[in-house]
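For this depiction, one protein chain was excluded, whereas all remaining protein chains were kept in their positions.
And now, chain A:
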Amino acid sequence: MPEIFVTVFDVFMRTYPGFLEASVITLELTAIGVVLGTVIGLIFALMKISGSKILRGIANVYITVIRGTPLIVQIMFLYFGIVEIYTMSNFWAGAIALGVHNGAYIAEIFRGAIQGIDPGQREASLSLGMNRKQTMQRIVFPQALRRSIPPLGNQFIITLKDSSLVYIIGVAEIFSLANREAAQSYQAFESFLVVALYYLVLVMIFTFLLRLYENKLDVDKA
């Protein structure tokens, strides 16, 4: 067997207990980023399609600023900016940064999906005597949510990978572990190859679960 496989395997065997532990942190970061991002995204999507100029304005500023600046800057900003005012762990600073970042992208996903629903759906609902809120809740949004699932899945995968950036504020997720391993053992190539495999496997599991869910929705509708 070529030498490289042996050393990669060595690194893998030596580091997997640590990586498994760090994977939990990566998944926690991702989960918080996704949930928080979805909540924020939904709120800002509704603001963006609302009749109020002020709400639309706020949503536009938020989306423009977040999409216009790098995540790593947002992480640093949140960590050093907010921690000054309100004490929080670096884990939470990182998780919130991921959520806030995702929120802007998810808001656009929801907005696009809501506005993509045939206006006839809204008209039919209104013509039956349903008010605007009922029409949104029962007719437009459920359909928009279905359409949002593929792009949301994509965004979730991006979040999983983007969670690596919080290593910069010292959160012990898998990338920071790989980074440390590389520095300590001088086996940089092997360490980063191993962490790449962890990400790849996690993303593949994610993709698989998403596909199951999408198929289930299709079956429901058929």
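Just so we're on the same page, contacts are C-beta pairs under 8 Å (C-beta built on N, C-alpha and C of every residue); 3 or more make two chains touch, one makes a residue touch a chain; residues count from 1.
The rule is short, and it goes like this: contacts and distances are computed from a predicted model.
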{"item": "Protein name, per the UniProt record, of whichever chain is missing from view (\"Peptide/nickel transport system permease protein\", \"Alpha-D-ribose 1-methylphosphonate 5-phosphate C-P lyase\", \"Amino acid ABC transporter ATP-binding protein\" or \"Succinate dehydrogenase iron-sulfur subunit\")", "value": "\"Amino acid ABC transporter ATP-binding protein\""}
{"item": "Selected from A:Leu46, A:Leu126, A:Ile168 or A:Leu210 as touching the chain missing from the view", "value": "A:Leu126"}
{"item": "Contacts of chain A with the absent chain, listed as residue ranges", "value": "118, 120-121, 123-131, 134, 138-139, 142-143, 146, 221-222"}
